[in-house]
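After this line comes chain A, so read on.
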Amino acid sequence: MLLALVLLPIAMGALAFAAPSPRLRTYLVVTGAALHAALAVFVACSPPPPMFDRWLVLEPLGRLIVPLLSVQFLLCALYVPAYLAARPERQRQNRVFCACLLALGGTMSLVAVSHHLGLMWVGIEASALVSAPLIYFYRTPRSLEATWKYLLIGSVGVAFALYGSFFLASSALHGGQVSSLLFEDLVRAAPHLSKPWLHAAFVILLIGYGTKIGLAPMHTWKPDVYGEAPAVVGAVLAGGLSTCALTALMRFLQICTAAGDGQLARSLLVVFGLLSMGVAAAFMIGQRDYKRMLAYSSVEHMGIIVFGLGIGGLATYGALLHILGNSFGKGVLFMTAGNLHRGYGSKLAADVSGAIHRFPASAGLFLAGFFAITGSPPFGLFLSELAIARGAFASGSYLGAALFLALLATVFIGMGAVVISVVQGPRGAEGPREREQRLTLVPPALCLAVVLLLGVYVPPWLDSALREAAAVVEMRP
Partner candidate 1 sequence: MSSLLEPLLVTVLLLNMFVLGATRLRAVIGASAAQGVCLGVLTVTAHGEITFEVVAIAIAAVAIKAVVIPRLLYKAMRDAAIARDVAPLVGVIPSLVIGALGTVFAVVFAGTLPFAGAHAGTLVLPSSLATVLTGCVVLTTRRKAITQVVGYLILENGIFILGLSLLDAMPFLVEVGVLLDLVVGIFVMAIIIHHVSREFSASTDAAELAELKE
Partner candidate 2 sequence: MLGVTLAVTAGAVLDGIAKAAAILIVPPLLLGVIARIKARFAGRVGPPLLQPYHDLRKLLAKGSVVSRTTTWVFLAGPAVSLVAVLLAAAVVPIGDGRALWSFEGDFILLAYLLGLARYATMAAALDTGSSFEGMGAAREATFACIAEPAFVLGLLALARATGSLSLSTFLGPAITHVWAEESASLVLVAAGLLLVLLAENSRIPVDDPATHLELTMVHEVMVLDHGGPVLGVVLYGAAVKLFVFAALLVRIAIPIAAPAHLAWPAFLGGLVAVAAGIGVIESTLARLRLPYVPALLLSACLCCALALVLLAR
């Protein structure tokens, strides 16, 4: 069952690769995503037994992440047909694009369900490799450069991730245990792990997976890639792949907690979280390119989540909720930004203004997405950020909380300046009102609806799922 979760999209990808007509491929993408989502929801509702002596396990955290990934993936996939239809000149690459996109869906779920750290690593590396062609979709020099940087920085980061995994295994070995990379074994043996090795392992893992998450100072690839990649790819990377890397990080946090070294790990997380928020804020002020701005926003939100994980307690719940909100909020922003980018043929804020007149729906959604992502009520991210801040205050780390709030405000200012200059402006400054394709509007609208729902009403099943996942992350029985 779990294996199907991984293999189904990959198979569909192969099918799409084989498929003759571009349109058919795009529809294959949608169907693949839909099937995957259905499967994911099903397994989330009725968790299947572990497979391959507990290499693939779906525990509460996975039950939260897997459906999130695939539903967000589905919404992005819905966007694909209209998106590609608007780019007839890219017919040829359409083949690779569709195949890799689906494969990416599969590898991401692999990361979410695999409980063998080595296998998880393979999943991350694989998803990095399949996403490279997606970024190079446009075949422009700029996208080529972005891909190159993505690949090299990503590979170095992932290499460190592997190194860290080895350190983890060694910590068992040199702690006198039988060395293993099976998550359960490590958790069981955690109290006896050799502390110095464990600490070194966590540091290296944090840097390694932090590179994929996009924590400062390992975030440098994000603006380039999100700026150059197609909007939908940006949405999947920011909403999905980052989440996968976060999941991995949470697993290591669990091991540290089980080993009784949670404190060190958490303080590291707090430091890197605040650092990322700060860097993001600094680069959002006076940002000229609204797609790069979204990348920095992603860095900021990864920082928020990691900060929340570091604070712990209620903040962990908040961080998990924030993962949800961030994935869908990023979906809104990237897709609408894609619409505007296509409409204006530029992603510089200087060239785009008064979009609300020309593309009322896209621009309106973009604005709403901005308010959603910056954590204004009634959107879900308000609740999650509130939870994190409340947790910070409750844990008595007032300095951290103050910095957290201050940075949030700074980001709001920096991001708002760009968004508003894009959305508002004199009527007809750039041209008359244009007809918008409904298919490019429905997916972001759905994403926004989800974020709104998270803020207005967290259904009990979701609440309990979040609580269970938080309990797992915190290693609470």
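Regarding selection, all candidates are chains of the complex that A comes from, given by their letters.
Throughout what follows, a contact is a pair of C-beta atoms (placed from the backbone, for glycine too) under 8 Å apart; a residue touches a chain by one contact, two chains touch by 3 or more; residues count from 1.
The structure presented is a predicted model; accordingly, all values stated were derived computationally and were not measured.
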Options 1 or 2 - which one, within this complex, touches chain A: 1
List of chain A residues in touch with candidate 1 within their complex: 116, 118-119, 121-122, 125-126, 129, 132, 136, 141-142, 144-149, 151-152, 155-156, 159, 162-163, 166-167, 169-170, 172-176, 178-181, 194, 196-197, 200, 223-224, 227-228, 283
